[in-house]
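As you look at this complex, bear in mind that one protein chain is not there, while each of the others sits in place.
Chain lettering (A and B) follows the sequence in which the chains are written, and residue indices restart at 1 in each chain.
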Amino acid sequence: MKLTRREVLKCAAASSALMAVGGNLSSVMAADDGEPDKWVKAVCRFCGTGCGVMIGVKNGKVVTVKGDPNNHNQGFLCLKGALMPPIVYAKERVTRPYIRKDGQLVPATWDEAMDLVVSKFKKAIKEHGPTSVAYYGSGQALTEESYLANKIWKAGLRCNNVEGNPRLCMASAVGGYYTSFGKDEPCGCYEDIDAATCFFIIGSNMSECHPILFKRVAARKQADPNVKVIVVDPRKTNTARIADEHVSFKPGTDLAILNAMAYVIIQEELDNPRFYNKYVNFMTNGKKKADFKTYMKFLEDYTPEKAEKISGVPADQIRRIAKMFAESSATMSFWTMGLNQRIRGVWANNLVTNLHLLTGHIGKPGACNFSLTGQPNACGGVRDTGSLCHLLPAGRMIKKPEHRAQLEKQWGLKPGTIAPKPGLHTIALWNAFSEGKIKAMYVLCTNPAHSLPNVNMYTEGMERKDNFMVLSEPFMDAETVKYCDVLLPPAFWCEKRGVYGCSERRYSLLMQAVEPMGECRSDVEILLDFAKRMGVDPKVIPFKNVDDVWDEWREVSSITPYNFKGMTRERQEKESGILWPCPTEDHPGTKRRYVRGEDPNIPKDYKNKYWFYGYPDGKAKLWMRPYAPAAEEPDAKYPMVLTTGRVIDHWHTGTMTMKVPELRRSFPRAYVEVNIEDAKKHGIKNGDNVLLETRRDKMVFPAKVSDVCRPGLVFVPWYDKDLMINKLTLNAFDKGSKQPEYKICAVRIKKA
Amino acid sequence: MKILQVKKKRKLLGAVLPAVGFCVVFAAATVMAATPIKHLIAPDSAADCYECHKKATPKIAQNWYESKHGVVLMKCFVCHGQPDGKGSVPWAVVPSPKKVCRKCHDPAMKRMEEKFGLKGDCYTCHPFHQNSIHHDAYKKSVTKKQ
Partner (left out) sequence: MAIMGFLVHTLREDVDAVEKKITAMPEMTTYGIHQGQYVVVVAEAISDRIEAVVEQVKELDGVLTIYTTYLTIEDEMDENGNIETNLSLRKLLKKNPGINL
């Protein structure tokens, strides 16, 4: 056969293409495609779901991540978790200390920086006493970091001004659990999702803020179509996609809806007298013990029809969801900031718990009132270690002399070392800093110049010349860096070792994957150095490293219901997280608290099945909380409601997620989400510039017109440091929890 | 109109050899050139693929939206990266199972490998944007009535 030259060439062309498909495609790829040398076990840097991750390290660098198959997430990650590696090597990483001189941050040595920090703190304490200094930490710091800072300040410096950003996100949940059960933290765990037959999701955009938990809920619904999902949210978010009932309501009126649900449950004889007669005390809002009859009378103000008038939710729908909640065999509630970031946050938390106490949906697989924690370590790091101005480690309180004495004994302190007066809560603390009353503040792993509400007030205060702020922050472009006097370079996420405790009481160890960059040091090292230079008694701060800190905390917890003495470092390295309480090394961890046979704090032969040991009589409390409006309701001048929140692609102030090109390009700028009808009324089209004005500030945002927000509500995400919505938000706070009301303030909009 | 001058002496090497003249061979194993066709360059929200692909490739976009990946917001760029190559994930019309799928599906991939031997690509049986093996993702939809 004679082939023309042309035919030969054509064959060559065809065969080269055929070669591409004919062979095994995966072998076409380069043989060495960057497979890691080792996989290091850790936890995701982002939300309170606390997914386990395996960090892939090659040649000493983080090259990839995958989910930890042995942690609760079973190998799955959400889009943020899957894209963590580039953040570690961002060019904005702070890799050496800086001191501000003539308005500019100038590189310094560690000695120079720490000497300056310590001299400022010493001067403040000498001239104005220990209450003139403070520590402001974070639910993203490691447990050991928070525990150590708490001890240095409260026991070493005798200063109770220890606060943290969980005050801005979880304080109302803490207050809610405390008032309902006498103890903080949920009583169930993630496994309950696999057994629940009804999910009540309120004040939470779970699909964007706790994606892996949402996935578990959706999978549960797929497995059993009889499972019901109720989503209560003035926005029709992606979470509502799987809802059987989406309940849209006037912002702030959820208190009325929750009480109305209780009314219906009782009217329909779906309550559980056997449970509440034995295990629940009925309490009036004035803290007086009452009875069921009083409760029924209280609820007469919350018939579905009355609640409809207040909330805008049809009475029929309230009846439907109340019945769904009560009739299911096991109901699980989830909530986050929609309930917490309110001046009635504690009340809202109580009212959800009430529904569980009324129906007995508690302490059984699938039945739990589960508060979702926003940050990866607000639970383990701040709440449990008591790193707030009124707390002591393991659920104890500064104002109780017996708690102070007990801790002083554990810490080997002279009686009376711990100051008897609680310190300043976050808003009061930053108010005081802005007034020059707090002279020196140590800020760790948080970005208050972006995250505080009504933030102009506080950034103005940070500019004062008579106060001093030292900031431990990994990224140079964080807003707070503009205001700090000393900037310290901390090791970031996988460059250090320590524990994160997530929403379900799971404490997981992050192992160190790579060496810290440049001159970075772990925050534990920095704090130990600070304590030494401040002259804190070495007997009080005897630790050599992070593992020593953990061992002491373990020991301190052992005489309290938190008791996790069984979580030794060796066990933590082998396992992928353990749920506390865990009193001994062979204890598997506790799925359900307050339940005989499951909670190790309850003797095996205890007379009752449930024991709410947070209260002396062993009973939980059902609080009759009334509906009360938000701090700043819409009025004639500012007729709409402004609410803020997150999107799945960005974490908080964006200092990390904006370093990932995909995430940055997904949401490069903030925007205002406007309802279609409102947009029409104001002549606003998608993409138009819209001026938002509150009593505090005004700002122009591009509009996203959709049906997500209900009419009268606008939503702005808070990740954009160039369009900081916190300049417009309100710093009114819950009298009980001191948590600010980010979720509701009055706004007016106009096409710009 | 460009005129390429070729040195005369090279002509002697023979007509078949690609050294003569202007001839380029891309070996299949090394460089695979693909045009990012039908692609808009959208600097704003360039990673919001779904918004444009709803109109450009509605079937794929709808499949994704209704799939498990869509419901849990496992967005396009996590697997595909960015078409201009500037993402942290390498740009791929067809993502690499070893590099991409494994991040979340490693346990399942390991089970598959033990039971059936891992196929080179996952998508022969598991079309990426749909859930044909696992049925409708969480909610029935019109396009999935099969």
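Criterion: a residue touches a chain if its C-beta (ideal position, glycine included) is under 8 Å from a C-beta of that chain, and two chains touch if they have at least 3 such contacts.
Bear in mind that the values here come from a model prediction, so they are computed numbers and not experimental data.
Chemist: Where does the absent chain touch, in terms of which shown chains it meets?
Modeler: Counted over the whole complex, the chain not pictured touches A, B.
Chemist: Give the residue, chosen from A:9, A:90 or A:628, that touches the chain omitted from the document.
Modeler: If we include the chain that is not displayed, A:9 is the one touching it.
Chemist: Contacts of chain A with the missing chain: which residues?
Modeler: 5-6, 9-10, 12-22, 25, 28-29
Chemist: By the contact definition given up top, give the residues of chain B that touch the hidden chain.
Modeler: Interface residues of chain B facing the absent chain: 1-8, 10-11, 15, 18, 20-28, 31-38, 59-60, 84-85, 90-94, 96, 124, 127.
In the analysis below, only the chains that are shown with their structure count from here on.
Chemist: Cα centroid separation between chain A and chain B, in whole Å?
Modeler: Chain A and chain B have C-alpha centres separated by 36 Å.
Chemist: Would you pull the chain A residues touching chain B in the complex into a rising list?
Modeler: The contact residues of chain A facing chain B are 5, 8, 12, 16-17, 19-20, 23-29, 33-34, 64-67, 69, 74-79, 82-83, 85-86, 207-208, 211, 214-215, 218-219, 221-222, 238, 241-242, 648-649, 660-669.
Chemist: Which of the residues in chain B come into contact with chain A in the complex?
Modeler: Residues in contact with chain A: 15-16, 25-29, 32, 44-48, 68, 71-75, 77-78, 81-82, 86-89, 96-99, 102-108, 120-121, 137-139.
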